[in-house]
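Take a look at the structure set out below.
Only one protein chain is missing from this complex, and each of the others stays in its spot.
Letters are used for the chains, namely A and B, taken in the order the chains are written, and counting of residues starts over at 1 for each.
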Amino acid sequence: MAEKILMKGNEALAEGAIRAGCRFFAGYPITPQNEVPEYMSWRMGQAGGAFVQAESEVSAINMIYGAAATGKRCMTSSSSPGISLKQEGLSYCAGADLPLLIANVMRGGPGLGNIAGAQGDYWQSTRGGGHGDYRTFVMAPNCVSEMANFPHKCFEVASKYRVPAMILADGIIGQMMEPVQFTAPEVDPSKLPEPSWALGIGEGRTKRIVKSYDLREGYLEKMVMERVARYRELEKNEVLYEEKMLADAEIAIVAYGTSARVSLAAIKLAREKGLKVGLFRPITLWPFPKLRLAELSGRIKKFLVVEMSLGQMVEDVQLSIGGRAEVNLHAKPGAAVITAEEVYDTLERIVKKGAKEYAVAQ
Amino acid sequence: MQLLNKRPESLTEQTMHYCPGCGHGIIHRVTAEVMDELGIRSRCIGVAPVGCAVFADTYFNCDMIQGPHGRGPAEATGIKRCRPDAIVFSYQGDGDLASIGMAEIVHAAIRSENITVIFVNNAIYGMTGGQMAPTTLIGQKATTCVGGRAAEQAGYPIRMSELLATIDGASYLERTSVHTAPGVLKTKAAIKKAFQCQIDRKGFSMVEILSMCPTNWGTRLDNPSEATKFINDDMMKVFPLGVYKDALKQEQR
Partner (left out) sequence: MYQGIRISGFGGQGVISAGVLLAYSGMLENKEASFFPAYGAEMRGGTANCSVVISSDEVTTPIVSSPDTVIVFNEPSLAKFEPMVKPGGLLIINASLVNSRPARKDIKVLCVPCNEIAGELGNAKIMNMVALGAFAAATGAVSIEAITKALPKVYKKLKPEVIELNVKALKRGAQLSLN
């Protein structure tokens, strides 16, 4: 058993990435993710990798584009406004089929918003985010241990399917400290095979081109369709979710990240009062666990989506359930603190009074 | 029969798409000759830009990546930091480097990133059809300044070599031109020095090359000398040729 240490979410994320074989990091300061570049700045050198504090988020993601093209495991991180700036580069990386890790420690928005934790970037993360048709593998940690261990999974999936992977955390998960265990296997990047497409020393082989465009008639379509086939495989194989107390549940809360933790506290309150409530927590936001939700909706007839945003993930839940069960919403945007008590009140209204809730919480 | 000249190994057999009289083909050729002569072709990784040289990834016979508009120095940074054994270059036009990519080029120089930049300055946006560039001369006509660039409305042309020369991290900077045969030879020599600077791990190097764009300058097809004359009479007044930084020489002094 690995030793337990008390660590901040952001630092665990950085250490986890290095243990997963990441050897290049470029980033730009923005709260609440500053501990990631700060940690990387000294730790990357120890690990024999390179760290660059870029002049902007735009430049950082483009450094990652170059680094990923060499086949090395690399990472950038930021928070909401900075992630918006990275979208052009992310689209290029997706278009060039490059594996990489990007972390978003979400804060309040839109605009400069504030620096508290929020979940307003769900649509941006799960719909591609930049221009053009593409997908990003998105994992949503809800504790410091998941911050520590998800980078490994992200790099594995990113490399296997040649897609960018994202860790979508929020300011609370990034800033909090918890006991953490690094359980994911440690990766020695020098033992990883060189990908067939990686740029490098071309002695004795034909040249390689890393490209996101091909202006020849019909070629872009071909590139995109080949990518779509990989997306289909990924959707089939890489869905992750967690279920708690669902076996006898009459109502299921669907929530991810910090919202899932708050919801669990509300569920405990509800269980004490005899309400049969359980938790369904999507761990991968793309691919979304839609098949499992569809299955659950055969038995559970009431769902409550809890999110720290206007009501974004609720649309995926509705799509998954397709009208077979009632979908309620407890939404709290604007980086306001969501409490177990308020979620419990909503639960009570739905279960005891038969109310249908679909509102942004006051 | 004796073979006097041939295609450099560092160029592919792909037919170039450049307009007649364009300077890009010449610059590709001399860059490739330098790569051959230094024996670095198999170690080279190039970043192709967005702009007229967008197909450079198919012309250079070495590993290439297509960069987003203006971000070449950032890609080159990521590549070089991960493959310090490679020779990394970014090929960029004036809109790419001096407008949308101003931050990336300046900060690559500030970090003294050990890369080489080939900067083609033809004072116009080529591929998009002749719009005003950051290097367009005062009075020069373009599709977004049809009466000629007016300083009061659009400001002044930027001199990149002079600007970067103020940065401690810039190690080798030279401005040349390909409008004459001696100019082509000087350009080749400058590119060779720039690559040598990188091979010797001396840090950031850039060659700014004044180059013809007969199509978007609206010069007459039957009189190619109009374009070379524009460089000689007008561009070189604003963009004087010469070495702007040579860290190696300064060290020796």
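What we mean here is this: contacts are C-beta pairs under 8 Å (C-beta built on N, C-alpha and C of every residue); 3 or more make two chains touch, one makes a residue touch a chain.
This one's a predicted model, so the numbers in the text were calculated from it and none came from an experiment.
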Subject >> Touching partners, among the displayed chains, of the absent chain >> reply: A
**OP:** Touching the absent chain in the whole complex: find that residue among A:Ser59, A:Gln175, A:Asn328 or A:Thr346.
**Re:** A:Gln175
Original post:
Which of A:Ala47, A:Met223 or A:Ala265 sits in contact with the chain that's absent?
Top reply: A:Ala265
Subject >> Touching residues on chain A - with respect to the absent chain >> reply: 4, 6, 31-32, 115, 171-172, 175-179, 258, 261-262, 264-265, 268, 337, 339-341
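Following the convention adopted for this analysis, only the chains that are shown with their structure count from here on.
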**OP:** Please report how many Å separate the Cα centroid of chain A from that of chain B, as a whole number.
**Re:** 40
**OP:** Please name which positions on chain A make contact with chain B in the complex.
**Re:** 23-24, 26, 50, 52, 54-56, 58-60, 62-70, 72, 74, 88-89, 92, 96, 199-204, 207-213
**OP:** Going by the contact rule at the top, pick out the chain B residues touching chain A in the complex.
**Re:** 12, 41-45, 47, 57-58, 60-68, 71, 74-83, 85-86, 103-104, 106-107, 110-111
